[in-house]
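Omission of a single protein chain aside, the complex is shown with its protein chains in their original locations.
Naming follows writing order (A, B and C), and every chain is counted from residue 1.
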Amino acid sequence: MDNRYKKRFEQLNIQNRKAVIPYSMLGFPNSQQSYEIIRQMIKSGVSALELGFAFSDPVADGPIIQNASYKTIASNFSVVNAFDLIADVRKIDEDIPIGVLVYFNTVLSQGIDKFFKKAKECGVDGVLIADLPPENSMEVQPAALKHGIDLIFLLSPLTATNRIKTILAHAGGFLYLVSRLGVTGITERNAIDDLSLTSLVKTVQEQTTLPICAGFGISNPNDVQAMLNIGVDGIITGSRLIEIVQNDNREMLEQLDEFFNDMLAVCAGHRTLPLLK
Amino acid sequence: MDNRYKKRFEQLNIQNRKAVIPYSMLGFPNSQQSYEIIRQMIKSGVSALELGFAFSDPVADGPIIQNASYKTIASNFSVVNAFDLIADVRKIDEDIPIGVLVYFNTVLSQGIDKFFKKAKECGVDGVLIADLPPENSMEVQPAALKHGIDLIFLLSPLTATNRIKTILAHAGGFLYLVSRLGVTGITERNAIDDLSLTSLVKTVQEQTTLPICAGFGISNPNDVQAMLNIGVDGIITGSRLIEIVQNDNREMLEQLDEFFNDMLAVCAGHRTLPLLK
Amino acid sequence: MMNTGRYGQYGGIYVPETLMPALVQLEREFLKFKTDEENNFYYRELLANYAGRPTPIYYAANLSKNWGNSIYLKREDLVHGGAHKTNNAIGQALLAKVMGKTRIIAETGAGQHGVACAMAGALFGLKTEIYMGEIDILRQNMNVQRMELMGAKVHAVKTGSRTLKDAINEALRDWIKNVEHTHYLLGTAAGPHPFPSIVKFFQQVIGEEARAQVLLKNKILPDYVIACVGGGSNAIGMFSAFLDDRQVKLVGVEAGGEGLDSSKHGAVLNKGTVGCLHGMKSKVLQNEDGQIQEAHSISAGLDYPSVGPEHVYLQEIGRVEYTAITDKEAVQTYYELAQSEGIIPALESSHALAYAKHLCEQNKNISVLINLSGRGDKDLAEVEKYGQSL
Partner (left out) sequence: MMNTGRYGQYGGIYVPETLMPALVQLEREFLKFKTDEENNFYYRELLANYAGRPTPIYYAANLSKNWGNSIYLKREDLVHGGAHKTNNAIGQALLAKVMGKTRIIAETGAGQHGVACAMAGALFGLKTEIYMGEIDILRQNMNVQRMELMGAKVHAVKTGSRTLKDAINEALRDWIKNVEHTHYLLGTAAGPHPFPSIVKFFQQVIGEEARAQVLLKNKILPDYVIACVGGGSNAIGMFSAFLDDRQVKLVGVEAGGEGLDSSKHGAVLNKGTVGCLHGMKSKVLQNEDGQIQEAHSISAGLDYPSVGPEHVYLQEIGRVEYTAITDKEAVQTYYELAQSEGIIPALESSHALAYAKHLCEQNKNISVLINLSGRGDKDLAEVEKYGQSL
């Protein structure tokens, strides 16, 4: 089977569209709704999925995702449940790329090989381990290779030029550009910071054909536009989505649909928004 | 004028009686009542008077006299008032020996010479400075001599044989035997301690003709008897008296009279009480 | 990076990408610092005249008599601030200054590290913010007052178990956001490389002094050297000088809480399994899904579900034995030292003392050197509360 990330980004490229990758926490707010939320993403036509495993100590995450993690763990939603849910999602859509976002201890506690094997079985395409820098990726590389799973890595605004090579040496799927200093969450973007990202994106693009998607703090069409302007190939959005889910009113799925459509519209070039200061 | 102490102890000796010397705080519970209390003493026939100046930090005194001191000071009864009161008392009885009990700071604050001069003018015969050991008595000796006032000193159960001489070298009037370790107040006497006093009294009597009167913790006829049994020439009683005054009911003076009469009876040999254990 | 910071398979760097540059810089600057004479001289000078080093070792005659063996106490309770934490805080604050950082942040459990950072922050003119679990704020309130008095800002951490673990999480999150001008002044020999090496470097003075002092006094090394283990900084600082003295038995004492068979303890080396938390591979208390479990200890400084990686290694190679002492035993020994020697030990240190007592019950003619890592004034209220709950 072909690499779904590769295929999907090629399609998008042909259509002159950018990727919209929503992040959702597996099992939040509960198993059933989590499934429905993810199904809605696919229905709304998002480009790929980024599904998170809840972890007790998510240091890269802000309050919104932390809170979702605690609740998910408290509900006894287990790693096994999470894999089962992914398998169910894969049944909805054979083609959509599925990435999972985990902390390293989750992988370790399952056994590295077992984790990647299981992931593959459930239809996962990529694994991003939030606290595993490329320097330590040899710990998981053999298992990833063996089971044909891409390792997705983070790039940060502070990543020094000499580290880009190390990252690219191990990276697959796409590059996850942390679009600002700080943890995940909803904060107003800073135009100055965004500008300085442009050169990083350029430098990276000169060295790789891997697409670059920006995440952290992307929560509305303006943020999306800002990211597209600096030249990325797609965006990842998470905290805002969880916020909508948390409010948990009847029209949650419709709200999500609307949210995705707004983002997708910008990414399809149907709307171009001015850069906010 | 002859030394009143000398005369009074000679009389008592002839009558085969022991001295009863009540202690009262000048100005307590107020100026008028204080005068009446002292007048009652004289009326009841006590042998000599021991009148205390209130001091803010009476370290040799237990709670009863401390409390009387604080109240007296709080009532603004001054040193001048105290001297005036003594002068009034002297008018009642020309012959009764009057001793005053002060802390050294009271003397110092008036000026040593001035204090003794004033004391003499008011009819005082002896001054006992509670916190002035004989080693420092040269500070007041000249003034005492000049104004013809006896310095009265304390003897304690712990006074070493070699210090007795120092004390006797300066002492006049009578020797104040601190009859037990501790401060003034009402506590049950300890027969063992009393026994050990006997030898001290003997040792002192071999070296002086000064009478010895025992104070501290003498508050009832039994205590008096215990002291007489060890061979002293009189007793001093204070805290019990203040306790009676403090209760302050209508028959206070009658109660005092009764109290003095009980003590006097033992001291006159009219009653002999068995030694308590 | 020069070094992967491994102790056997443990240690390493497991952090989000954003922190990598800071850790690279930190390693580089630390390696420079280690051999920089001027900075080292300044550091030693501060240890001496600011922190009050060397601290003595005290032959505890009464305890020795009561326990029937020779007991020596390394008096880290006399260090300025009241615990060994100051050694590291001054060192790292100086390093931060050298790196041109203008702000330090720190986690704290017992508050001792927070106090040490507040001191160092004041001393070096660095803006200082401290993360402290809400529960720890309650049980170590005096230390919060001290930090604030010295100008530090204390953030109450309300996430997770609301103790040390979560304070570290929050500090890491702050660092991720403010990494450019902020140094994360980690307080124990844990966290991502190069922190375990840095903290060990700044705490080694404990063991160096103690070894020389005990030799000067007795001509012979002690049979046992004992230290309590929270994150492991006072223990590694003490043990490091004795690692090559094979005849000296080294014992680290963990928080036994309500017992190792209960779920309420902090005995990571005894009951934990290999995992990854706070940027390092080490042992952790976790469930089958790798969710970190709450630790428990009456002493806030030992209330941590992981441990410095070198300790896992030292346990694995059998050089150090790790054991645990319950809350109850620790409190009893807290009283015992106060009343027999007039020294109030930190509850953390009381764990080491209590284990020494056990050892003395089973042995004759041994000499035991215990690291008294801090003073126990901070624990007065907690101990009283514990007494009332019995």
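Methods note: a residue touches a chain if its C-beta (ideal position, glycine included) is under 8 Å from a C-beta of that chain, and two chains touch if they have at least 3 such contacts.
Treat the numbers as computed from the prediction; the structure is a model and nothing was measured.
Visitor: Out of all the chains shown, which come into contact with the hidden one?
Guide: Its contacts among the visible chains are B, C.
Visitor: For a quick check of understanding: of B:Met25, B:Ala68 or B:Leu154, which residue touches the chain that isn't displayed?
Guide: B:Leu154
Visitor: Just to verify: which one of B:Asn30, B:Asn136 or B:Thr198 makes contact with the chain not shown?
Guide: B:Asn136
Visitor: Among B:Ile64, B:Val89 or B:Val183, choose the residue that contacts the chain missing from this document, as touch is defined above.
Guide: Once the missing chain is taken into account, the touching residue is B:Val183.
Visitor: Which one, C:Val15, C:Ala118 or C:Ala324, makes contact with the chain that was left out?
Guide: Spelled out, the listed residue whose C-beta touches the missing chain is C:Ala118.
Visitor: So that we can see where the missing chain sits, which residues of chain C does it touch?
Guide: 48-50, 52, 55-59, 62, 75, 77-78, 80, 118-123, 125, 142, 145-146, 149-151, 335, 338-344, 377, 380, 383-384
Visitor: Contacts of chain B with the missing chain: which residues?
Guide: 55-60, 62-63, 66, 70, 73, 78-79, 103-110, 130-133, 135-136, 153-160, 163, 167, 178, 181-183
The working rule: only the chains that are shown with their structure count from here on.
Visitor: If we look at chain B and chain C, which chains touch each of them?
Guide: A chain counts here if it touches both chain B and chain C, and no chain qualifies.
Visitor: Farthest from chain A by Cα centre, which chain is it? Let me know.
Guide: The chain farthest from chain A, judged by C-alpha centres, is B.
Visitor: How many Å are there between the centre of chain A and the centre of chain B, using C-alpha atoms for each centre?
Guide: Spacing between the chain centres: roughly 98 Å.
Visitor: Where in chain A do residues touch two or more of the other chains?
Guide: In chain A, nothing touches at least two other chains.
Visitor: Of all residues in chain C, which are in touch with two or more distinct other chains?
Guide: none
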